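Here the complex is missing a single protein chain, while all its other protein chains stay put.
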Amino acid sequence: MSGSTFGKNFSVTTWGESHGKALGVVVDGCPAGIPLCEEDIQKDLDRRKPGQSFFSTPRKEDDKVNILSGVFEGKTTGTPISLVIFNCDQRSKDYSRIAGVFRPGHADYTYHQKYGIYDYRGGGRASGRETAARVAAGAIAKKILSQFGIQIQAYTLSIGHIKIDPGNFDSSAIYDNPLAMPDRKAAKKAEEYIQQLKEKGDSAGGVVECIVKGLPGGVGEPVFEKLDAVLGKAILSIGAVKGIEFGRGFEAAYITGSQNNDPFAYNQSNELVKKTNNSGGISGGISEGFPIVFRAAFKPTPSIRIPQQTVTREMQNMDLSLKGRHDPVIVPRAVVVVEAMTAITLVDYLFQRILSRIDLIKKALS
Amino acid sequence: MSGSTFGKNFSVTTWGESHGKALGVVVDGCPAGIPLCEEDIQKDLDRRKPGQSFFSTPRKEDDKVNILSGVFEGKTTGTPISLVIFNCDQRSKDYSRIAGVFRPGHADYTYHQKYGIYDYRGGGRASGRETAARVAAGAIAKKILSQFGIQIQAYTLSIGHIKIDPGNFDSSAIYDNPLAMPDRKAAKKAEEYIQQLKEKGDSAGGVVECIVKGLPGGVGEPVFEKLDAVLGKAILSIGAVKGIEFGRGFEAAYITGSQNNDPFAYNQSNELVKKTNNSGGISGGISEGFPIVFRAAFKPTPSIRIPQQTVTREMQNMDLSLKGRHDPVIVPRAVVVVEAMTAITLVDYLFQRILSRIDLIKKALS
Amino acid sequence: MSGSTFGKNFSVTTWGESHGKALGVVVDGCPAGIPLCEEDIQKDLDRRKPGQSFFSTPRKEDDKVNILSGVFEGKTTGTPISLVIFNCDQRSKDYSRIAGVFRPGHADYTYHQKYGIYDYRGGGRASGRETAARVAAGAIAKKILSQFGIQIQAYTLSIGHIKIDPGNFDSSAIYDNPLAMPDRKAAKKAEEYIQQLKEKGDSAGGVVECIVKGLPGGVGEPVFEKLDAVLGKAILSIGAVKGIEFGRGFEAAYITGSQNNDPFAYNQSNELVKKTNNSGGISGGISEGFPIVFRAAFKPTPSIRIPQQTVTREMQNMDLSLKGRHDPVIVPRAVVVVEAMTAITLVDYLFQRILSRIDLIKKALS
Partner (left out) sequence: MSGSTFGKNFSVTTWGESHGKALGVVVDGCPAGIPLCEEDIQKDLDRRKPGQSFFSTPRKEDDKVNILSGVFEGKTTGTPISLVIFNCDQRSKDYSRIAGVFRPGHADYTYHQKYGIYDYRGGGRASGRETAARVAAGAIAKKILSQFGIQIQAYTLSIGHIKIDPGNFDSSAIYDNPLAMPDRKAAKKAEEYIQQLKEKGDSAGGVVECIVKGLPGGVGEPVFEKLDAVLGKAILSIGAVKGIEFGRGFEAAYITGSQNNDPFAYNQSNELVKKTNNSGGISGGISEGFPIVFRAAFKPTPSIRIPQQTVTREMQNMDLSLKGRHDPVIVPRAVVVVEAMTAITLVDYLFQRILSRIDLIKKALS
């Protein structure tokens, strides 16, 4: 079954396994006339690529992107854009000894059940490496959104129990600490925490928060393609995500209507304002024109050195201690993936918004 | 833009406004040969219909379903099944005085932004009443799943801060208390809490938990149509849902890999078992063959009698005190909606699973 | 499997059987802000409805349409528009004696093979009656297209060997002869021909030609959603259509490049003109801004009184002479169905055109 395409009008098809020859993405439905070069895409890939710090796998991949189609004389032509990244540092033999083992927390067992056959090397298609293709497509989506003044910023909100302090929020810090935390103090603590876990052969999870600014109201297509529903799908499709919440999120279930409703008011400049943003910028599945806010929970990296009880395909019980190259925490590298999936979704629904009103359609075609 | 269809092969298209003539759903892609009558559908609609207790709106609707097509001599024929529910007790004039008012926590403002025009009576298309069509389609989906031994059970896990005690879990209680809580003691407390809120003119939210048993492994289509991603979309598309989490969910972000991984083992009968189910029954976006577990957070009903600050379309600030017929808590009536969306999603992906393996395809066509 | 939805952004879902309670359509993705009432739709349904002349089945159906949702205060709201037509004059018992017979030229045999079960009364879902729902949706599509100055006109080009004479072309004649031929003389001859066939208990086929004027250039989405490809699918999905050709069509296969290419030129007003329109207004799957021209071949009505050899489900050979109420020729009633499917397709791709260019998108959203 085909599950590797995302999006309706702006549509993204990814392919590739962790230890195959290459991985890539076809972006179809990108409008013509947008300046685009490999550097636009590379800079986001570089934020995700492995081997950059103590906190990520030492696998060395340049993740160098090639544009194979859809761009002519520096601009998109409206035809599909094919992007390819060749794999370099596979070391597949690291995996031969676990060929028949179902690693706990990994998808080995379910891929085996589903397909009967799977590329076990480095997780195959279920590897986090698959997200490189998403990030490449996301960079194109971001370029489009930037033309409409729409900005997406994700960051690490917490790692284990170490959470940023809103009082210390500093968005520049996101890019200058390897954990992508907008609070240098919290980042410091989290680094120590991970170091301890790494020594023990254990791993950490965390929460990524994402904020979208500049998105106009009216984006989202009730009743099944509500903006929160489609963003939810986009984010939950990232491996390791176990939950998502918008605005006040799960907390909203514990408070009352009078506490949770966001009162509207016109301010002195006659602009409509909200005093709170408990809704996270979405009402009835449609953007309000206020910032979109959501959080995604990432489980800890399942690959750990600590011995675990597990089984083999050949029906043996065994103890497993993983020795490969693994991230002690995946959250910081996932930040740009969250941004990418958000951007891909928003482009699609921003465009769809035009088609909901005959006046906008007429304006476009006049 | 068309956002009212859900599903790829088993596809559900809903229509209708709260105070229009009728609402309904077309179920396309239902396989031929399934016994189906109106009673099969009515029993789930009756679980959702309003006016049944102190805790729901006094609006009186029979929610009587009519099958207009797709069933012949008591069986589905493989052609689209059209279901219609006529509205009876609209009392639209209740709404005329709020025609130009943007109610806080409602979608009036975003529908206005998006479409320029909207049916404000009773929330129009954004009304919870829209979910009746989902429940009707869901009843068909459940009937299909039951043929494969798959059972879905949702219930109220908490209302406000009152949570069920797992020690008191009693699944029969779900159907005999109006709050659909599987713990009679917690239900009692929650009833009192809501009564207090109702007197103040306020409202409560809550959490619904859903458990799927009997689903085989191998269901879900990586990488974008992962089972948790599509269930997430399905559930987040229900109005008032602000978050969803699978298995250990947000908690997983706070613990370590060695705590979160579910160890595998073969038991004495040589069956593969898991000692924990932190994954919620889904790994790599594919069902494991163990129970699926997820929770959805519902915000408190936005319609409250307590005065709120808001604005009108004509750009006036005002104070609003809502006097219509409202649910002080929407959660109990949403339980069957959660089941419905889960069922609709599972049928689609259960079927798709067949198409992932040439051996299953050959078996079917032989 | 779900095959009853047509269209991506402007999407049409039909349902209903010939002798069921009702048939209908849900139009999702209709932009908000378009004036719409039942009369707009009824006038096209009246062109298709049965019992209007000697040349169509005497079954009496008012085909009265009800709008059940999606329109508020006389305008579309952007939410799904549900249209229902209740059946009145079913006389299903006419069909009881052929319950197990596979009528030649009909879909009884293939529905039986596919579904194992089917509603045999009046052809069930395979009946021409199903097209009433398409015509209803098509009327909405035409209303949208008319706002952009786009006009669709279909007519009977030939019945059996009787073809219109281009020299006599009179578009007003289409509406004042029961065969919808734009040539009164040809229509007269065709009437006589059908009368003869009817007396013998036989039937005729014919060709419908369709011309679209006012469609701007740039409509159609290569490489698989080319305008001719999607129009082809739309038209071939009408029961009884056995072929379609665009512009010069099959003739183009017999001539040379120098004969078939349409030379371009700027005329004295500096407008780009074509001296011929062999392409039928589509190049590379994209509209040129010149008239779209295509023709569809309709087979003769399969229901005939002349005895035919056939078989029963119970594996008996038999001779069959059909006695029900049938059209001796289906072509004239199909003219408005061709227009409807053309309109539904064009709305979808006209809107999609906006999304192919960043400048049009910016114009719409500015």
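Note that the chains are named A, B and C in the order they appear, and that numbering of residues resets to 1 at the start of each chain.
One rule holds for everything that comes next: a residue touches a chain if its C-beta (ideal position, glycine included) is under 8 Å from a C-beta of that chain, and two chains touch if they have at least 3 such contacts.
Just so it is clear, the structure is predicted and the values come from calculations on it, not from any experiment.
Interface note for the absent chain: among C:96, C:172 or C:270, the touching residue is C:270. Note on the undisplayed chain: of the listed residues C:146, C:171, C:195 or C:261, the one touching it is C:261. The residue from A:29, A:104, A:138 or A:284 that touches the chain not shown here is A:29.
Where chain B meets the omitted chain, the residues involved are 8-10, 29, 31-34, 78-79, 144, 147-148, 216, 222, 350-366. Even with one chain removed from view, chain C keeps its contact list with that chain: residues 1-6, 14, 102, 104-107, 109-111, 113-116, 125-126, 130, 158, 160-161, 197, 202-207, 217-226, 228-230, 232-234, 236-237, 239, 241-250, 252-266, 270, 272, 275, 278-280, 282-289, 297-304, 306, 308-311, 315-317, 352-353, 355-357, 359. Annotation for chain A: contacts to the undisplayed chain at residues 1-5, 7-11, 13-17, 20-24, 26, 28-29, 32-33, 66, 68-70, 72-73, 75, 77-82, 84, 114-119, 124-125.
Here, only the chains that are shown with their structure count from here on.
Central chain assignment: B. Criterion: smallest distance from chain C-alpha mean to the mean of all protein C-alpha atoms. The distance from the centre of chain B to the centre of chain C, each centre being the mean of the chain's C-alpha atoms, comes to 38 Å.
The set of chain B residues touching two or more other chains comprises 1-5, 14, 114-116, 125.
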